[in-house]
Structures are given as structure tokens and as C-alpha cells.
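As you look at this complex, bear in mind that one protein chain is not there, while each of the others sits in place.
Order as written gives the chain letters A, B and C; numbering starts at 1 within each chain.
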Amino acid sequence: MIITKPYIFKVRYYETDKMGIVHHSNYIRWMEEARLDYLEQLGQRFDKLEADGVISPVVSVSCNYKISCIFGDTVEIKVKLIEYTGIRYVFEYEIVRAGSGETAATGRSEHCVINKDGRPVSIKRRFPAFDSLLSECVNRDKDCF
Amino acid sequence: MIITKPYIFKVRYYETDKMGIVHHSNYIRWMEEARLDYLEQLGQRFDKLEADGVISPVVSVSCNYKISCIFGDTVEIKVKLIEYTGIRYVFEYEIVRAGSGETAATGRSEHCVINKDGRPVSIKRRFPAFDSLLSECVNRDKDCF
Amino acid sequence: MIITKPYIFKVRYYETDKMGIVHHSNYIRWMEEARLDYLEQLGQRFDKLEADGVISPVVSVSCNYKISCIFGDTVEIKVKLIEYTGIRYVFEYEIVRAGSGETAATGRSEHCVINKDGRPVSIKRRFPAFDSLLSECVNRDKDCF
Partner (left out) sequence: MIITKPYIFKVRYYETDKMGIVHHSNYIRWMEEARLDYLEQLGQRFDKLEADGVISPVVSVSCNYKISCIFGDTVEIKVKLIEYTGIRYVFEYEIVRAGSGETAATGRSEHCVINKDGRPVSIKRRFPAFDSLLSECVNRDKDCF
């Protein structure tokens, strides 16, 4: 299994607010960017599930803000999969200001797969390849950061 | 034909940027909000077209910024339909800071209807009710603001 | 003390994503809109603090998603202040699809006040009027929804 690399990008000007710092809602978006990049590195394009008539919505999300990111910052996001039940999967994130190495925020997001009627779908039964991937990732990521 | 009312709302905090003013990209979003509100006032829910297997994308958009809107402002957007060809329709916008009555910006957007293959669809032939609506609006709005 | 009204608005088209539902990050923005509206109903303009050389950033935020909001929905957000320590204050939110009355999501956000150097400021000592307001709200809101 390949080692997934952190997601690195530069803060965009429009992500700042009148406090002069990045608006807190953008960290939630960054977590999504980092999560989809993580999955794509492993060969799982997120929108492929959608082509199969299901979607994978966010069940819950949380973020703890420690130090503000500002325009000009390069941000590095470390992602790990910390839980997978066959139906739900949970990611954790560490958002780092690359210059200083400080942890700006930590986050968590929980996901499931549902069909067009909004009913939960078993990843284990319906998407065996995705199931294997998530199982392997949980084992590997356990001891990360 | 009913008189459409201007679209009124308050600037949201997250729409500001580190200059302390509303980020210019949000005016483009406001124009959409105002346009869909205008159409809905006339009984045309925008997403109803989508249920018919077509979408109505933006062909072009422009905005001239005169005075910055800031957090705390109530904004009023006057909308008029200035052109309709049976295939394309064009809106114009006046974005006003309601407190002072100053024009903050003016804008313009052009739209068509396309099918799933990206081919233009004749509104005139395929959506006669929408066609009538747009025709009436162009006539009525000609002399507005 | 006046009764604060829920924050009501309509989902904006640009808030949707390719799943056809509102992108989860927008609920975090909605919580901010509802929180600032709550404070403004009580006479506390959020940006007034900023004029005093301090800012009130988000310390943590979380959201649990139950039912997806979609374009066309009218959304009603009930806000209550559940904790205030003199330094930090915590809001809870119930996000309701107004048509059906279903709870779409619940959320929580925690806030402090910091000066230009990023140091926490005592609301109790430095902003007595805001302190009184928050104290009264916590008492009143305890038993809401």
C-alpha cells in the first residue's frame, strides 16, 4: 500500500475575512480537499461512487482552531483514517502552517454512503474494493501523527 | 403581470475579506440570488427546468464596482430582463446600499438553456411557458431604473 | 430581555454541490449568520468589538448532519447560548427545514475574545456590557428547544 502524502496548498485571498485571518468555515472545506486528495492518491476517485448511483455525505464534522492561518501561508494537511465499520468511516486531520510547523487546527469528519432514497448502503457488501481500501487504511493509519 | 420586488438581504460576515470589504466574487453570487428570486416571484422555480433534463448555465457575467459594501450593510438589488432572443436571455442588476441609497455596483449576466449533451435548447420551442414569461418581462422591464 | 427570534432564510443556489444537496461547509456559515443575527437582535453588533481592537474568533465548531437541505428549502435556525465563563462563550444551533419541520442538523460553536497579539481578553473585565448580555442569555436560554 502506498504512503499517502500530506495535502499542501497556499491560502487563497478570498478565504480571508475582515478579521484578517482565514474564515473558520474554510478549514472544513480544506479538510474535504485533503480527504479527497488522500483517497485519490489511493486510486479512489470520490465521484466514481456517484456514478454508481450513491453518494457519500458527511455525517458529522468538527474542528478545533488553535492558531489562525493567514494569507501568504502554505498549509499542510495530514490525513488519517481512524475508523471504519463497513458502513461508516471517520477521518482525522492535522492542519499545519508549513512555515512555522505549528498546528493551526485539528479536525474530524465522519462519512457514510447512501442511495438515492437516502438509505444507508453497506460499503462492505456493495463496494468491496472501497471496503478493502478503507480496511487497509485504518490498519496503516492507526499510529500516524 | 405582477411587479417584481427588489431582492433585499444583509451582508454576511463570511462574505468579507481581509481588505475589510465584501469580496468582489460575492457580488456575482448576489446577482444569482436576485435573479432566481426575480424568477420565483414570477412563478418560475429555476430548478424546475433541471427536472426537465436541461440546465440553464451562465454564458457571460460582468460587474462594475463603484462603492464597497461592508458587513452591516443591507443590500437591495434591482433586477431587469433586458434581452431575450428565444435562445438566450440577459439580465441587468443594480446593487444598492440600502442605507445610503448609493449604487455599489452594476452587473449583467447572460444565460442559455442546454441539454445533457451541452447542446443549446430553444426556449421558445421547448418551454413555451418560460418563453412567454421572458417575453413579457423584456417588454415590461425595458424602461426600469 | 427580548425574546430572540429564529434566523430564517432560503437556501441559495450556489450553496449546493454536485450531490444535489447543500454542501456541508455552508451549515458552518449558516451557524455564523444565525449567531450574529441573535447577537444583533440583542443590540450587540459583532463588528463593534472589532472597532475596540479585539476580535472574537471561533475556538471550535461541530455539526451533526441528519437530513440534507436542498435548493428551494426555507431554513430556520434556532440559536441558544449554553455556556459563558467570562472568557469563552458557547452557542448551540438547531437547523430546521421549515417546510417539513424536520431537524436537518445540530451544531455547536465556541468563541473567545483575543487582542491584536492573539492573547485572550477577559470579556468580564474588558467588556462589561457584553458580559451582562451573555450572562443573561445563558440563564434564559438554558431551557430552550
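Some observations on this one:
The working rule: contacts are C-beta pairs under 8 Å (C-beta built on N, C-alpha and C of every residue); 3 or more make two chains touch, one makes a residue touch a chain.
Only a predicted model underlies this, so the values are computations on that prediction, with no experimental measurement involved.
Across the entire complex, the residue among B:Leu42, B:Val61 or B:Ala98 in touch with the chain not shown is B:Val61.
The missing chain, though absent from the display, is touched by one residue of B:His24, B:Arg126 or B:Arg140; that residue is B:His24.
Not every partner is drawn; the one left out touches chain A at residues 12-14, 29, 32-33, 36, 45-47, 71-72. Contact between chain C and the unshown chain involves residues 13-14, 16-18, 20-21, 23, 25, 71. Counting over the whole complex, chain B has residues 18-19, 21, 24-26, 28-29, 32, 47, 50, 55, 57-65, 67-68, 118 touching the chain that is not drawn.
Note that in this section only the chains that are shown with their structure count from here on.
Centroid analysis (C-alpha atoms only) places B farthest from chain A. For the two copies, chain A and chain C, the CA superposition rotation is 180 degrees, given to the nearest 5. Chain C has its Cα centroid nearest to the centroid of all protein Cα atoms in the structure. Put simply, the C-alpha centre of chain A and that of chain C have 24 angstrom between them. In chain C, the positions touching at least two other chains are 29, 32, 47.
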